[in-house]
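Below is a slice of the complex: some chains, not all, each in place.
Going by the order they are written in, the chains are A and B; count residues from 1 in each one.
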Amino acid sequence: MTIRVKFFASLREDVINPKSEVDSSDAGTISDVWKLATDHPMPPHVLCSVNLEHAEPSQSVADGDEVAFFPPITGG
Amino acid sequence: MAVLIKPESFNPAQLQAAHEADMIAASGIVGHFGATASFIGTMRHFNEGDDVTGMMLEHYPGMTEKELDAVISDARNQWEIHDALIVHRVGDIKPGEPIVLTVVWSAHRAAAFEACRFLMEALKSRAPFWKKETLKDGSHRWVERNTPGY
């Protein structure tokens, strides 16, 4: 009953010892996943995704989901 | 329609020509498109007033391809296009090397120009890539935001 958690780019470097999995029974939303995965406060401009799709922090999550957190996109 | 993620330096003209040759072979028709618009983003040796000696491009494998496919789908819904190609570099990049290539083939130039530009703007806002620059003094910094394109 887990949710996988990923951090990218500057967040991957800045968030110290994040969990790569959290218990899905404790996490209702993406915001909850952040709080379970790290003690850091969530920075203001963090973007997130669920199962490879852009999502809002208020979006619900479910068992087996992959949740990712990342800073503003700078490709191209 | 194709999306390529390249961990090594690529030649935009070569990839564009190869895709076009495949497209012509697949259609069996010579001369079915009249307009080809393309854009190449190249790594500059300066940014925000500082000398940049190198760059590392991180991405989110899986999500990247999904978003780039979606960007092409959105373009096809808005313009009549024959084909489109997006190539994006990842990994360690040096100044002068291409970062991104977008190409659109269409019957008409307005669709080609607009869809090509749309691909660039859409990928810059949606596709999960992040740039980390190496400055002349050896320090590193994450690029914080993209410049506006319109």
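As a working rule, a residue touches a chain if its C-beta (ideal position, glycine included) is under 8 Å from a C-beta of that chain, and two chains touch if they have at least 3 such contacts.
No experiment lies behind these values; they were computed from the predicted model shown.
Protein chain copy numbers for the full complex, given in the shown labels, come to A x2, B x2.
We take it that only the chains that are shown with their structure count from here on.
Spacing of subunit A relative to subunit B, judged by their CA centroids, is 27 angstrom. Those residues of subunit A whose C-beta lies close enough to touch subunit B in the complex are 6, 8-10, 49, 52-54, 68, 70-76. On subunit B, the positions that touch subunit A within their shared complex are 41, 57-60, 62-63, 66, 88, 99-100, 120, 123-132, 142-146.
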